[in-house]
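Please read the structure below before turning to the comments.
All protein chains of the complex are present and in place, except for one that has been dropped.
For subunit A:
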Amino acid sequence: MKEQPVPERLQISPFLVFYLVMSMQIGIGVLGYQRIIAMDAGYDAWISILFAGGCIHVIVWMIYKIGETVGGDIVTAHKYILGNFFGKALCSIFIGYFILYSLTVVRTFVEVIQVWMFPELSTFWFSFGFMILCVYIIFGGFRTVVGTAFFGLVLPAYLLLTFGWAIKFSNFYNLLPIWDHSIKELLTASYHMSLTFIGFEIILFFYPFIKEPKKSQKWAHLAVLTTTLIYTILAIITFAYFAEDQLSKQIWASLTMWKIVEMPFVERFEYIGIANWNLIILPNVCISIWIASRLIKRVFNIRQKVGVFFVVGGVLSVIHFLDSRERINTLNDYVGKMGFTFTFIYIPLLFAAVMFVKKLKKGKKK
């Protein structure tokens, strides 16, 4: 069965992959990843970030190789290896993954609002309003989702500068001595970076929507590089700003750093920052819901719009039950682990399988 190619009017320019990947990577993880990696590798953890970033480049290269070989997205790749039925069955797992991903993002963000701004905010009603917005965007089609990703990255970009206030109160001696931790500790820290770093795997899902996929590869790599640098620089500033024991108590170190910001027209900058973070979260949720519904369409042959309602309904029906720090933390850990398994273990395996089958098919032709 030959698949229908995506019509050109629905495709996106190669450079937009940069915004898609980056806006998917940067989300809730940034608010508090510093503590998690510092628990393992102390203040050497910035090395772990660079290392993890380096590994991701290899994975991105694999993703493009897979896409190129099978000429389509992850479902095509699975069909290529396992045939129609088993390929689709295996792919249905990812529907669950992306539903869980969007759930984690929304719930964690609501938690941030509840802790930092409005303790009495209702989880359900906020998520409900947020989901209406997401559904509205996704109904506009993939190109609208990409547009959200673009603005969700460019508009809040100024927030990076606000961390400059912390530099004045930083002591970069904190980072010395370098290499005070074993390689094993550094690697565990790299592993724990995964929740913060995942998001680049989405290329595998919208591959057919890129106009000239080959040309977009450099943009994907550039996106990963930029994210890595942002994470590293932010981690270094954080480490210099907090004493090590102090950081171990900060659940949202990035937000706590905003407490030092002083502006004549605003007393507490966190309120502006968190409100702006909404814009960063939006493409995260939109893209993951879009992918989940697209997978539903591809696997079960159901209309994508129906799929969207199914996903949103799923998220909204469980979000109310995640009501404590502990549960949210468990969910975050869980999704981080799943993301790690998917990106760093499953994708290389898939890559190997695709390459193997390719050779096999070539052999048959001869």
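Following the convention adopted for this analysis, a contact is a pair of C-beta atoms (placed from the backbone, for glycine too) under 8 Å apart; a residue touches a chain by one contact, two chains touch by 3 or more; residues count from 1.
Note that in this section contacts and distances are computed from a predicted model.
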| item | value |
| --- | --- |
| UniProt protein name of the chain not shown, from "Spore germination protein", "Carbohydrate ABC transporter substrate-binding protein, CUT1 family", "Succinate dehydrogenase cytochrome b subunit" or "Na+/H+ antiporter subunit C" | "Spore germination protein" |
| Touching the absent chain when the full complex is considered, from A:Ser13, A:Asn84, A:Ser122 or A:Ser317 | A:Ser122 |
| Omitted-chain contact residue, chosen from A:Phe85, A:Tyr158 or A:Tyr173 | A:Tyr173 |
| Touching residue (missing chain; options A:Ile183, A:Leu229 or A:Ala243) | A:Ala243 |
| Where the missing chain touches subunit A, by residue | 115-118, 120-122, 125-126, 129, 132, 136, 169, 171, 173-174, 176-177, 179-180, 241-246, 249, 256, 259-260, 262, 267-268, 270 |
